[in-house]
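Inspection log for the structure reproduced underneath, given as structure tokens.
Only one protein chain is missing; all other protein chains are in place.
Our next item is chain A:
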Amino acid sequence: MSTLETSLQTSAEPLGRNELAQLVARDIAPGSFVNLGIGQPTQVSNYLTEEQNITLHTENGMLGMGPEAVGEEIDGDLINAGKIPVTELPGASYFHHADSFAIMRGGHLDICVLGAFQVSAGGDLANWHTGAPDAIPAVGGAMDLATGAKDVFVMMTLLTRDGVSKLVEQCTYPLTGVGCVTRVYTDKAVFLTGPDGVTVRETFGCTFEELQALVPLPLKPAVS
């Protein structure tokens, strides 16, 4: 094992969900406009600091979204894209749906964080539909988010419950967007995706070689 590849391992253990959310939060540049998808990506907001000065967008029509509402704060007219009651921060703004999606499609959002079923080597994303014949399809804003933000970060476990890699050569689930994912944060590694293939930025609880054995496509170690 080379020194370079050993140095990629930044944690002795795989990351837990909260640690992963913390890592994503730390990687968001100060002053960014960010949309956090429903589910695990929402947890990222717990680790954003005041100093980062991040503005959160929610696609149902708001910038400057605050934390989840509790008790007296709960207001049925103030919800996020997951239909959870939230709060507004000073400087918040409201707008209608066409404006809200123009913010995305127009490339004004810096980062969008999404969950995924699969991500391909070329950055294709599958996260909206299993394609099962009896499943009722529902897409919401997933395709708009995947297509519009300057950077699309995916958060997921690297392996399915059956131990199969969700980072794949080609997605087998129906696509959400083509070539849109720029980074993949998983419990075992952070991957950078792009036209030059998949680069491993760091690994957690495994070496580069052990990681490569789990993922069915060629990986490159990041050169620091």
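Basically, a residue touches a chain if its C-beta (ideal position, glycine included) is under 8 Å from a C-beta of that chain, and two chains touch if they have at least 3 such contacts; residues count from 1.
Keep in mind that, in the parts below, contacts and distances are computed from a predicted model.
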**Report entry** Missing subunit (named according to UniProt) among the choices "Stage V sporulation protein AC", "3-oxoadipate CoA-transferase alpha subunit", "TldD protein" or "Branched-chain amino acid ABC transporter permease"
**Finding:** "3-oxoadipate CoA-transferase alpha subunit"
Report summary line: The one residue from A:139, A:164 or A:213 touching the chain left out of view is A:139
Report summary line: Full-complex touch with the removed chain, picking from A:17, A:96 or A:150, is A:96
Query raised in the report: Which positions on chain A touch the chain that was left off?
Result: 58-62, 74-80, 83-85, 88, 94-98, 100-102, 104-105, 124, 129, 134-144, 147-148, 174-178
